[in-house]
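Here the complex is missing one protein chain, while the rest keep their positions.
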Amino acid sequence: MSNPATLAATVAGADAIAAELGGPSGPRPRVTFSRRNIILYGTLIFAAIYYLIPLYVMVVTSLKGMPEIRLGNIFSPPIEITFEPWVKAWATACTGLNCDGLSRGFWNSVRITVPSVVLSIAIASVNGYALANWRFKGADLFFTILIFGAFIPYQVMIYPIVIMLREIGLYGSLTGLVIVHSIFGMPILTLLFRNYFSSLPEELFKAARVDGAGFWGIYLRIMLPMSLPIFVVAVILQVTGIWNDFLFGVVYTRPDTYPMTVQLNNIVNSTQGVKEYNVNMAATIITGLVPLAIYFISGKLFVRGIAAGAVKG
Amino acid sequence: TDLEVTHWWTSGGEAAAVAEFAKAFDATGNKWVDGAIAGSGDTARPIMISRITGGDPMGATQFNHGRQAEELVQEGLMRDLTDLATKEEWAKLINPPTLLQNCTLDGKIYCVPVNIHSWQWIWLSNKAFADAGVPVPTNWDEFVAAAPALEKAGKVPLALGKQAWQESGALNVLMAAIVGPETFLKVYKDKDETVAAGADIAKVFKAADDARKMAVNSNVQNWNEATAMVINGQAGGQIMGDWAQGEFQVAGQVAGKDYTCLPGLGLNAVIATGGDAFYFPKVDNADISAAQETLAHVMLSPETQVAFNLKKGSLPVRGDVDLTAANDCMKKGLEILAAGKTMQWTDELISPDTTQQMNDLMAEFFSTPTITPEDAQKRFAEIIAKAD
Amino acid sequence: MSAATRPSKLFKNLNAKIASIPMILTALCVFVGGTTWTVVYSFTDSKLLPRLRFVGIEQYERLWASQRWIVSIENLAIYGILSLVFSLVIGFLLAALLDQKIRFEDTFRTIFLYPFALSFIVTGLVWQWILNPQFGVQGIVRGLGWESFSFDPLYNADIVIYGIMIAGLWQGTGLVMCLMLAGLRGIDEDIWKAARVDGIPMWKTYLFIVIPMMRPVFITTLVIIASGIVKLYDLVVAQTGGGPGNASEVPAKYVYEFMFRAQNLGQGFAASTMMLLTVAIIVVPWAYLEFGRRR
Amino acid sequence: MTSVLVRDVSLNFGTVEVLKALNLDVPEGEFLVLLGPSGCGKSTLLNCIAGLLDVSAGQIFIKNKNVTWEEPKDRGIGMVFQSYALYPQMTVKGNLSFGLKNAGVAKDEIEKRIARTSEILQIGPLLERKPSQLSGGQRQRVAIGRALVRDVDVFLFDEPLSNLDAKLRSELRVEIKRLHQRLANTMIYVTHDQIEAMTLADRIAVMKGGVIQQLDAPQAIYNRPVNRFVAGFLGSPAMNFLDGELAAGPSFKIGATAVPLARYTFDGSASRIGPAVLGIRPEHIAFGDAAKASPFSQQVEVELVEPMGSDTLVWTRLGSQNLSFRVEAEKPLTVGDKVLIGFDPARASIFDSTAGNRI
Partner (left out) sequence: MTSVLVRDVSLNFGTVEVLKALNLDVPEGEFLVLLGPSGCGKSTLLNCIAGLLDVSAGQIFIKNKNVTWEEPKDRGIGMVFQSYALYPQMTVKGNLSFGLKNAGVAKDEIEKRIARTSEILQIGPLLERKPSQLSGGQRQRVAIGRALVRDVDVFLFDEPLSNLDAKLRSELRVEIKRLHQRLANTMIYVTHDQIEAMTLADRIAVMKGGVIQQLDAPQAIYNRPVNRFVAGFLGSPAMNFLDGELAAGPSFKIGATAVPLARYTFDGSASRIGPAVLGIRPEHIAFGDAAKASPFSQQVEVELVEPMGSDTLVWTRLGSQNLSFRVEAEKPLTVGDKVLIGFDPARASIFDSTAGNRI
């Protein structure tokens, strides 16, 4: 629908030159095996191999029988695949007199992780929200202390916390452990949530206040529904952190509530004669399965959430 | 009543031994709730202590008797067993009497010794020496002399787990064997630093240097993995306490035929009477208190003592039990015990803090070939000077 | 028109204050309280149980006289500096590579990130095994015929800390990459175009333009890595147990061992206080820059 | 009757004083526009009135009630934000009803009000959509609806149109004006766009650095700005400023040229001699025949021509100073042309050259 006269003139002129010059047309030719691509993908694949080797070794070893392992090569694929180590790791490996493998620890880990994740995220998101939107005097001071807390080596706090838990009578109970996890998850999570909530438009918050919503109303009705990415990050961080925790699990629980990592350590370290590497590896994989699954499922959201909550400026 | 018992007996022989306790205790109508914590006493003790100080004590717990639980007792966290002990006349039963002394503080008894363990053993693989074509040595010096032949046959002369407590344990065993109990006590009991820096101890460090060289290719961590090397003939021998015997037993080996044991390294047949004891934290619950008493009783009963110690490879704490079933090595131990050739061990003599410093030193010594025995001895003397 | 009175300040934002009680309690009781408690008891001769018998700075004198502590500090310094540098460099490189509009980006990213999902215990065990001279890399290479090949970092006191670093990097670079990727994606598209029009080669654009622009991301990452490094413990325990000898000892382990194994709480507290001090030296300037300047 | 009264309000952020003892009195039903450059404190003032910021000193009355310490929801205000600030996860209907639900209004009453609002703003068909499914203009309308539905006395607008493109902006401007005519509510409207201010306002308050510079009807501000800042801020193309000297006569000397000021009405009693600045708007400069009739005229050379469609802006020089004037689009002037221009000094403004106040 161009102005016909102008366009006709243009095209005519163009033809004249093009006839003279000809030459390249259309997209730049792409060489699949250009030097750039070889270097790029080469490096990536090389790196990927480095990252995958341990997983490969774990899986392969866990599928071998002990005789095959003694033959030596950890990288060689199993000649005869056996799932026995897995069964043993899950159900019959012994620590002392308990020969029920990881199975008990699995459910303990679930019972520890779920409430800890929920509680720590609930507290931290409310904190982050209060810090981002309802600044009150002194809040920043507490927050700075909290952030400092993120760096305190856990060993430093073990003893005082033993005493505190004793004083409130929660030592050794699951509740006690859940509280400990919530406390140590608080600094980083609060930071994440605070950053995220401050990145949401402030006007939204103002609009809700004009609309008469209160502290909790705004949090539940306005902020929460908008916070999926950061919740994903928080859940991933907390699930992996708490599931993988060893120190608190071993110090603040009793044997019948030991989480999986403690049992893993027990199995791996209670060698009865020769080390059963295949069982150890199977136990290791089983222990890591839950956080791994979460990563594989929600890895994409994780990166997005990190971008939204952790990295500013 | 359910009674939770924590301990760090998780290797094959140990676990089998614990099962005997559990069986006997369950037979009284109570229930043994097993709280094994893997990874040696060093890992387990902190957890036990946190539990007790944290106000969530277990029903009973293992400690090495000696000074490990001293402060817990002083703090009044442990149950006083004097009444039970008087009633059952432990003082008469338990032999040697030092065992009960170690459980006693201010005249009150706080723990039940369950076995006698001695460190001063070397375990030799008959197969390894056969492979190397040399006779099985009868003492440390011969062992050192046989090392090159073993190496030539592709064996590791000395199996030694790379954990500090094993390394410092080996040093102490060498010391007791080479310089004898008197000098040993001068060092550890009297904390006499001139002796520690003296010529006698220099010999000990020279021997440790030999051990270091012989153990260069021993790439294992846990003691039972080192024992496994001896069992399958990969290594010539291992300096380890008599608990190693349980492993040989689980592996179905026969003392004298498959393996050889030399108390006091064949040089100085004296054994220390350290060992394990059970402590009973104070609890409010009357049921549990009763169960604790039952357990204490069961642990000392003659049948349990025999069954337990046979599995564990240690010696029973009562002199009146029948141990005909005992094997070669245990009998050697019993004979020494009967002859009264006993001595005190470091657990009773020095604080865990000093032990830790010793461990640090020996760990460094064994992993750093550049530290000369002389250097090491000098630092050893410094530790002894400050020891408590 | 009478002037309404100003309501009490205490009850302003009351809900926010109530909601912050867990945070305030944690900050005050746990972090401030626990830290103070630790510092106070570091001046006592507490053994198995904390006791208020003050002995001045004796514990600190002993700490700094201890060979093991010195080794721990050295190890942490080596590990810290190298793994900071390497994880930043590797993380950034991987992120930069992933940012080239490549195919299978999701797959690669997942591969690089998955180790982060595993616990240090698991990481330590796996790498202990891979680096085992008999079964692991050294064994394989020797099996292929290169008999003199030697690679046994976990059994060589001189290089054991690098063996631990290999495992640490394996686990940690994924997260760094993620942070860097997020940072790169935040760079204005036009900057790239401008650099292309100016004819600036890709690597120069990264080096002189993009990296300086990502300063905040680098700082955040640095702090996250640093906080992890200070806490380094599980990995060492699982991989080497501090060995061979004490060659891979780290401060957090020193603290733990003295508090619980050696039953010398005072010494352990003194060591933790030193760690706290180090942390304060790292964190306070950062916190000041990050939070102080803005308000 | 006074609808909104701001009395001596100050506001500090830390040590920065953003509002300085500000006074403002808005009668019932007035459309007041707060106009000023970015960062001058317009939004801050609006937030103070809404109760979203706590004043540091002073009082605020709405409908003769002291609301200085009231919560926003209790002040009888509705607010519309620049970024719309619609709740993204709620439908339009949810957005409209959120405030009412919070206030505990009965269900059928809510329905009734939403029906009325959506009729006024013609957003009936959009009620079930989410904000992300709306165009910019529709979002803006919903944002207005959210204030409207609450039946408030005072509407506060914070640059409600600045995120929209020019075309939509001028359309919605007309709609807001019509809405005001229909509802006759008090409206306070923040903008930094002077066209918006001129077209919408009953009165404009021009702000700078937290202080109201001039508060008056649009034409008054346009024609008789109290200082150079106000003069320069309003009008596009901008007013020409010519440096010169006030001389007896009275006249204004620009280099060799003298502009007779006989027809100029001086303000107050400031000194009428010495360096000063003369401001004249491009559309008040005539050229060609019309210029000849002006009290002041001068021959100049065309330097640059900016056709703007409806008219054309021509740049030239008077002495050595740039000067622009507006001509109708049809008049063909090209660079280099010599033309006669002139203006009536009565339409000019003269400012002192230091403080910039009108003389």
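What to note about this one:
Each chain gets a letter, A, B, C and D, in the order it is written, and its residues are counted from 1.
Keep in mind that, in the parts below, contacts are C-beta pairs under 8 Å (C-beta built on N, C-alpha and C of every residue); 3 or more make two chains touch, one makes a residue touch a chain.
Only a predicted model underlies this, so the values are computations on that prediction, with no experimental measurement involved.
Within the full complex, the residue among D:Ala238, D:Ala258 or D:Leu340 touching the omitted chain is D:Ala238. Which of D:Glu17, D:Glu70, D:Asp153 or D:Asp193 touches the hidden chain is settled by the complete complex: it is D:Asp193. For the chain left out of this panel, the touching residue among C:Leu52, C:Ala65, C:Leu144 or C:Ile191 is C:Ile191.
Seen across the whole complex, the unshown chain contacts chain C at 188, 190-191, 193-201, 204, 208-209, 212-213. Residue-level contact of chain D with the missing chain is found at 37-38, 165-167, 170, 173-174, 177-178, 181, 192-195, 198-199, 218-219, 222, 232-238, 281-283, 304, 306-311, 313, 315, 326, 329, 335. One chain is missing from the display, and on chain A it is touched by residues 1-3, 6-7, 9-11, 13-14, 17-18, 20-29.
Here, only the chains that are shown with their structure count from here on.
Averaged C-alpha coordinates give centres for chain A and chain B that are 43 Å from one another. For this pair, chain C with chain D, the centres built from the Cα atoms lie 54 Å apart.
Work out the mean CA point of chain A and of chain C, and you get 16 Å between them. Residue positions 158, 163, 265, 268 of chain A each touch two or more of the other chains.
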